[in-house]
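With one protein chain held back, the other chains of the complex are shown just where they sit.
Moving on, here comes chain A:
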Amino acid sequence: MERHRSFPDVLAGGVFILLGGAFVVGSLGYELGTPLRMGPGAFPLLVGALVTALGLGIVVKGLVAGELIEFGRVPWRAVGVIVAALLFFGFSVRGLGFVPTSAVTALLTTLASERMRPLTALAVAAGLTVAATLIFVVGLQLRIPLWGPWLGF
């Protein structure tokens, strides 16, 4: 096998170490118990340590004999816009109601594509809002108010 460093390997290992370590630290705050009666902290501690160890293994392997992976470019705009759309939906669906929240979420999401023209985006958002309202509220009787209290209804 050819020897080379691999940035994605190190990054992935780092993520595992970070998350595994966080769970280890967190589980130390709970009762560990005995093997007979394991406390709430014992199992997460065990698995957290395992994930951390595997993460270390991946980092070491990435530095010595990494996997050849093309990391490629990151579509930052899409990442930002889609996360914003999801957060917006969760935050405002109760307050704004189904229709305005769906429309804004859909419109925000269309911005993720760089090739989307404004008029097309509006049309897609409008169409999806109508479709979602028909499917989820009219068809499936989802109990979310169409217009929420923030709008003064």
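We take it that a residue touches a chain if its C-beta (ideal position, glycine included) is under 8 Å from a C-beta of that chain, and two chains touch if they have at least 3 such contacts; residues count from 1.
The definition used in the following text is that contacts and distances are computed from a predicted model.
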{"item": "Chain not present in the shown complex, as UniProt names it (candidates \"Quinol oxidase subunit 3\", \"Molybdopterin-synthase adenylyltransferase\", \"Tripartite tricarboxylate transporter permease\" or \"ATP phosphoribosyltransferase\")", "value": "\"Tripartite tricarboxylate transporter permease\""}
{"item": "Touch residues of chain A, complete complex, unshown partner", "value": "8-9, 11-13, 15-16, 19-20, 23, 26-27, 30-31, 34-41, 43-44, 47-48, 50-51, 54-55, 57-58, 61, 67, 69, 71-75, 78-79, 82-83, 85-87, 89-91, 93-94, 98, 102, 105-106, 109-110, 112-116, 120, 124-125, 127-128, 131-132, 135-136, 140-142, 144"}
